[in-house]
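The complex appears here minus one protein chain, its other protein chains still in place.
== subunit A ==
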Amino acid sequence: MRKPVLQFQDVSFSYDGKKTILDGFHLNVYDREFITIIGASGSGKSTLFRLITGLEKEEHGAIWLNGEQVKNRHGRTGYMPQQDLLMPWRTVLENAAVPLELAGVGKKEAASRILPLLNEFGLNGSEHKYPSELSGGMRQRVSFLRSVLTGSNILLLDEPFSALDAITRLSMQEWLLDQWEKREKTILFITHDVNEALFLSDRILVFQETPVQTLQEVIVPLDRPRSLRDLNDPAVVRLKDGLIDQLRSGGNKI
């Protein structure tokens, strides 16, 4: 078994002591896993990320990162938000350099680390462009590059492709899997698209109704590397239908 890089032990959390999201929650994520988290909107998926990044504090229990219990988790994970959140006043190069700047890396040193990566991220020749000059897919790649440059082994991606058109989305998914393998990261990926979850992940965690104690876990029965056609496999199709039914009945949505 691989070593766990992220653990929730008996974690409870609520907003203002009223809306309880997690109640005695347990979770283990292992090194270099690709995990997707699905659930209806408002089911607490993003709260999980807010806890991991340290934007929220657990009321009870402990969260472990890379084998140590960390109280202040700021700067310990690479978070990629739903909107790309690039700074419009910074060029691609300057945007990617933000986490390095925060870590005290000099400008020249930062540039020399970023420039070789641009090719791989499909951003060659765009280093001096501003975000407004880029396509949606390119902006997401800059945002992903920025989260990779935090240097963290744990990447948290919050519906990163939800604003992209179907074709761009597909190529971004394939590209992400490529990067994940090459960079040896552990990825937690929030989505509400069951197909995306099945295509990308080792395990799918399903958020149903709050408060959450344990998440229902689905192991994706597919080998890697995968192609989109694998999703037509009868076992996968059944799994997909099951998941969709579950998401529909989960909570009191529609």
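Throughout what follows, a contact is a pair of C-beta atoms (placed from the backbone, for glycine too) under 8 Å apart; a residue touches a chain by one contact, two chains touch by 3 or more; residues count from 1.
We take it that contacts and distances are computed from a predicted model.
> If you had to name the missing chain as UniProt does, which of "Outer membrane receptor for ferrienterochelin and colicins", "ABC transporter permease", "Gonadoliberin III" or "XRE family transcriptional regulator" would it be?
Options "Outer membrane receptor for ferrienterochelin and colicins", "ABC transporter permease", "Gonadoliberin III" or "XRE family transcriptional regulator" considered; the missing chain's recorded name is "ABC transporter permease".
> Among A:62, A:85 or A:117, exactly one should touch the missing chain; which is it?
A:85
> Which residue, A:98, A:115, A:163 or A:236, contacts the hidden chain when the whole complex is considered?
Reading the full complex, the residue touching the unseen chain is A:98.
> Which parts of subunit A face the unshown chain closely enough to count as touching?
Residues in contact with the chain left out: 53-55, 74-77, 79, 81, 83, 85, 87-91, 98-99, 101-103, 130, 132-133, 150.
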